[in-house]
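Before I ask anything, here is the structure I am working with.
One chain of protein is taken out of this complex; the other chains stay put.
Right after this comes chain A.
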Amino acid sequence: MNNMSPEVALHRISPELRPLLCSVVRNGRVGLDSTNCLRVTDLKTGCTSLTPGPCCDRFKLHIPYAGETLKWDIIFNARYPELPPDFIFGEDAEFLPEPSELPHLVQWDAGDPECLLQLVKELIQQYHQYQCQRLRESSRLLFEYDSLLEDPNYGRNMEIYAGRKNSWVGDRIVLVCPSFISIMSSLSQDTALDPGEDVALLSVSFEDAEATQVFPKLYLSPSIEHALGGSSALHIPAFPSGGCLIDYVPQVCQLLTNKVQYVIQGYHKRREYIAAFLSHFGMGVVEYDAEGFTKLTLLLMWKDFCFLVHVDLPLYFPRDQPTLTFQSVYHFTNSGQLYSQVQKSYPYSPRWDGNEMAKRAKAYFKSFIPQFQEGAFANGKL
């Protein structure tokens, strides 16, 4: 019952209400976290138990917001599908939005499939304001919030959650790292990344009023995380005690920006490198990674001795030098593999450009190959 796929939910709901729910589960994205869809659970009916199905008309909607999940009950009446729904706001018993602020409720149009989704978005907005109201009670986060609000970078792209006194949840503020996103979009022009799917959110939780326990967390969509080298590569600095968000957030964003730029730079460098090799080795190129430019394989001949060179470009190229794997085309090892030798250290400097690297690589091949040939003959068998 709990992890219901959207299709099952759509199947069980009363036919007249299906279009409304459809737009919610299929296209529904509210809030900053656009990777998390709205989820529907606990479909029940308001008709008598003798009514033949499908006749479900009430359900629980899970909405991600500021690192929390809001669970709101939405109640329709299957026998009167033209009527607007009613809501139960779960644990937020005191949240009571003003109906005049909900135009899609006042002018509910059951014929418009987007109506429910729009209404939910309006409710979220009201909820955000409600949380801001609750923050009036604790001045610390309010001060932070107000200061961030003035900054055009973060301005409207924030979700705030005022924690509950009785639970372990502290106040939390979630915001989008804006510069980050702009860089990501530039990256996407070069790669096949879809910026709509990606998100970078900074969540800062204040566990107590004096801001002595502050826990920042960075949420990245999986593709970004991968592109940046995994979660281990991303360490954001701890929140300085006594510091404030208006200083901290730009710091984090800058860090991310730098990292991303570095990665982008690396990408460009790799591309340059491969391009240079292509032009230098021309026909000798067997294959190369045309998307990420991380691999290159060359088939070269020297004094009638043919050999393969596999070039592996690391993530932090050009800082880290590429790994060269020489492989003989004639000789096998005992385990049935082609005889190969890996070279990790050879003359290299990250300051060289692609051309220079290609030239130097060529020179290195020439110097190394006799050695390799001997080794192949000695250790491998034909």
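Here is the rule we use: a contact is a pair of C-beta atoms (placed from the backbone, for glycine too) under 8 Å apart; a residue touches a chain by one contact, two chains touch by 3 or more; residues count from 1.
Note that contacts and distances are computed from a predicted model.
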*asked:* Name the omitted chain as UniProt records it, choosing among "Hemoglobin subunit pi", "Abraxas 2, BRISC complex subunit", "ALKB8 protein" or "EF-hand domain-containing protein".
replied: "Abraxas 2, BRISC complex subunit"
*Among A:37, A:63 or A:105, which one is in touch with the chain left out?*
A:105
*Who touches the missing chain here, A:97, A:113 or A:216?*
A:97
*Pick out the residues on chain A that sit against the missing chain.*
44-49, 51, 58, 73, 75, 77-80, 83-84, 86-89, 93, 96-97, 99-100, 102, 105-108
